[in-house]
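Every protein chain of the complex appears in place save one, which is left out.
Then we have chain A:
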């Protein structure tokens, strides 16, 4: 048995003992307690540097743990953005003090992080953001609004991008900050999403003062910082694919079809087979990416492939499921609406973290190296640009 096999065996034993009967959507206190246990057992921040609280192990151990954790339910949802995006960004471009101050509590679930990028006028085109940060003596003063911020309500800190120079083209006047979500100038309002729940929020900043040592990366170098975060985001969503519980998985759906006597129907079998093929093909792609990472090949923009395919798989799964359940998919007694929930959830994956169109742009530009679209806004100072939703001018 190799050391890695042994590592996997211990991880599975730990998960069996600790991650068995926890609901994925546990209350925050339970989730935090679990995260602390996970950290103390050595399974949070497996590849993160030991001097900042990580385990200092290799991608190989990380993969082995993830494989072991595939079928475990772990209430780690509230920490996903910190672990997947904010933490890795701090490690890549944060200052020594920032890493020492923030990384360990993030890994232990003591402090929750959110990502404050999107604005009402700046989603796909996040670089057109209008939230302003102005230097005032010993601080940056922030005013503006963010929207669709996942876990904003639970978060203690956020990675914020704000405009610090409107006189240069839009990508060049942005700065990234660490913002304390408990600051009195920060107002968080839950937004109900189409599932009927409030997973994301809108956030208002009124004269929020941020100390200069909370700048992440360079002043006016925030676009590069944001790109770092987004790269981590796609890999983490895509690679997490196989860990997501899927109420509309092939396994669940073939069981549902069997119990309803629908397997006799060749058309149903064919749809199920199609679902199996898509699911398996994506699982195998994720597994291959993992093996590449282990072999030292970084996935880079190919994370977008996994993210796009996952979004499509979820939509397809929901379609197949509704064929199998028929009217029961959309009208049901309490607690039986797995398919309705899947139908409600599916579009979220095709929007959050970048829409399917944006993923295709990224794959085209960065994986295939295709020529970019003409960019009309690269050289114009931000203050002269049209952004967000514009009313069409008469005669235009």
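Keep this in mind: a residue touches a chain if its C-beta (ideal position, glycine included) is under 8 Å from a C-beta of that chain, and two chains touch if they have at least 3 such contacts; residues count from 1.
Convention: contacts and distances are computed from a predicted model.
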Can you match the unshown chain of the complex to its UniProt protein name from these: "2-oxoacid:ferredoxin oxidoreductase subunit beta", "Dihydroorotase", "CRISPR-associated protein, Csa1 family" or "Acyl-CoA dehydrogenase"? "Acyl-CoA dehydrogenase"
If the hidden chain were put back, which of A:193, A:274, A:323 or A:377 would touch it? A:274
Touching the hidden chain in the complete assembly: which of A:194, A:211, A:287 or A:330 does that? A:287
What residue numbers in chain A mark contact with the hidden partner chain? 254, 257, 263, 266, 269-270, 272-274, 276-277, 280-282, 284-285, 287-288, 291-292, 295, 302, 305, 308-309, 357, 359-361, 363-365, 367-374
